[in-house]
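Note that one protein chain is taken out, while the other chains of the complex remain in position.
As written, the chains take the letters A and B, and residue 1 is the first residue of each chain.
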Amino acid sequence: MVAMKGVILISTYPDEANALKAARGAVDSRLAACVNIAKIRSIYRWEGKVEDAEEYLALFKTTEDSLPRLKEFISSTHPYKVPEMVSIAMDSVSERYMAWMVESISS
Amino acid sequence: MVAMKGVILISTYPDEANALKAARGAVDSRLAACVNIAKIRSIYRWEGKVEDAEEYLALFKTTEDSLPRLKEFISSTHPYKVPEMVSIAMDSVSERYMAWMVESISS
Partner (left out) sequence: MVAMKGVILISTYPDEANALKAARGAVDSRLAACVNIAKIRSIYRWEGKVEDAEEYLALFKTTEDSLPRLKEFISSTHPYKVPEMVSIAMDSVSERYMAWMVESISS
């Protein structure tokens, strides 16, 4: 198993256009190897009220080394005042997929 | 980084109405800050048969402290005999998002 650690960074966007723009920006600038985007419905508390809104969930697949720069990119480009940025550790990654991630991100 | 730990609790529901009811209940009673709901197709083994059903995946975003009460809420209100309740650790959470989660849950 390649030593580098993989990470999934989760964020949410108000619409598909914003999610796609962030995803393309992250992959273009080699901060993420891949971004999966799914349409979701979100229930959340904001300024004292419980909101119900359509959103888009974005799963940025990256490496531990690139995570700080990816977070910087997402927070500086995100349309929300308080964007979600939650990272989940990849417990194991198949060797060839990890090699592809490292190659897509760092070179 | 705020010391409190974040958690994603995953469950699945038979339809959107049940998922929304649980999500609103959890956010209303400050057991979760946010719930993302996605339409999925599930293949699973139940009573000896392999089933293929439309379901709704619910990702409850909460804190480690509130996880036991959220689990209690979900299991006592869930329509399934054996509801899925799987928690995933949030490895890192952006400071402002974590502060918002803590404020939405505990106060």
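One rule holds in what follows: a contact is a pair of C-beta atoms (placed from the backbone, for glycine too) under 8 Å apart; a residue touches a chain by one contact, two chains touch by 3 or more.
Computed from a predicted structure; not experimentally measured.
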{"item": "Touching residues (missing chain, whole complex) on chain A", "value": "6, 8, 16, 20, 23-24, 26-28, 30, 33-38, 61, 88-94, 96-97, 100, 104"}
{"item": "In chain B, positions touching the absent partner", "value": "7, 12, 38-45, 50, 52, 55, 57, 67, 71, 75, 82-89"}
